[in-house]
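All protein chains but one are shown at their positions in the complex.
Now for chain A:
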Amino acid sequence: MPRELIFVQVGQCGNQIGMRFWDLALKEHAKAKQSLLYDESLSSFFRNVNSKNQELKIGEPIQNLKARALIVDMEEGVINQILKSPLGELFEEKQCIQDVSGAGNNWAHGFYHYGNQYEKHIEERLRKTVEQCDSLQCFFMTHSIGGGTGSGLGSRILGLLEDNYPEVFRFTASVFPSGDDDVVTSPYNSLFSLYELAKHADCVFPIDNSALINIVDQIDKPNKARLVKENAHEGSVGIKITQFGEEEKRQKPFDKMNSLIAHLLSHITCSMRFEGALNVDLNEITMNLVPYPDLHFLISSMAPLYSLLDSKLQPRRLDQMFNDIYHPDFQMITGQPSLHKYLAVGLLVRGDVAFSDVNRNIKKLKDQLRMIYWNQEGFKYGICNQPPIGQQYSMLCLANNTCIKDTFQEMTDRFQKLYKRKVYVHHYKQYMEQSHFDETLNAIQNLMVKYQELELAQPKKYQRIQPIF
């Protein structure tokens, strides 16, 4: 009787991330359990079916693993690629919802046109996937919010998930556009999506490409990278570059970045699947890190940042890892949390790390972090025994920090630049009212105000409650 997750991959970006994720998941489970039996931890992500497509129970040998996923794209290219690749066996045709012509980088096209067209179909497919689960924990959506399908149709699906399954958690790993994004309409698309994420998601892990590129750069170029320099010795640098040089040619450019996101997803769910001294479930993440329901955007950072290919580097000292995690170089979204207020911090540690080590490091670093006054001990931590692939231990930090409002501000500014002159608005008016633009702007402004209030909050002296006699 496991606790299952259903993945919803929407759009080109969402599906590419998904592929790296499934690749990683299979490797992880293969490493963790040597037996060939279908066990509880596998069943979080996969079903087991025999050649006649009948469900097999836990404890039986693995025959055909099928991913618990919904694959959505309004363009053919990516889905066809997926089904043709070696990982294609994980998916059945009926899990894929596809169309031919795409959403033209238009949020409204994705949300309204395809949304209306495919609503029933998606709900039906969802229902079938949910029925195959014993006790569904959450939906995990991967998408980008700058385009048309991932952002528009993705937002629509998020709403459907809330309507149909309100008590199941909705987590999203959303790729936010960077400043130099090449899609002209991305400011509109992303703000509309942001509004939907604020309304319907339980927890959002924003990611942006420039932060990911920064991280990949650090891993790739040992001479420049701060971290790698300290550990690499003469021989290994040479080996590393060669290894990497060859791999680099074979790997597609976004693969490494998507791998990082795959690792993020793996870390978040590891405590559900593997044993640990201090387990942290997904519902504990939302419960502890989201003090007010609207403010559910968590900044994620991971340490150590090894190349996923090269594990010959010396293992970093544990304490260094704790220090690194708060450095902006390790974040998956650009921002300066140390200059703003932390509302809550979650630390998920993997590997053979002692409870007291975590505690000791938290005590040390507490004073360097600006925590909001009513949550000075705002740390939630968990320890999972199973280390990630290729590393002895690792750490994921999920921080609820007011610096996210800066990201929102930039997005709003880019939106305003276009909207002031009503550029491209007619594309959207084909599907929706213009008032939606203003409504969205308003809502995001309100959200930013809430973050700003918390940022400026000063400690107040409250009267203690009188004893009851």
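To be clear about the criterion, a residue touches a chain if its C-beta (ideal position, glycine included) is under 8 Å from a C-beta of that chain, and two chains touch if they have at least 3 such contacts; residues count from 1.
Definition applied: contacts and distances are computed from a predicted model.
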| item | value |
| --- | --- |
| Omitted chain, identified by the protein name its UniProt record gives, among "AP-5 complex subunit beta-1", "CP12 domain-containing protein", "tRNA (adenine(58)-N(1))-methyltransferase" or "Tubulin/FtsZ GTPase domain-containing protein" | "Tubulin/FtsZ GTPase domain-containing protein" |
| Per the touch definition above, residue among A:L191, A:I325 or A:I383 touching the missing chain | A:I383 |
| Omitted-chain contact residue, chosen from A:L289, A:L305 or A:M448 | A:L289 |
| Positions on chain A contacted by the hidden chain, ascending | 1-3, 134-135, 137, 275-279, 281, 283-284, 286-293, 344, 354-357, 359, 362-363, 366, 373-381, 383, 457, 460, 462, 464-469 |
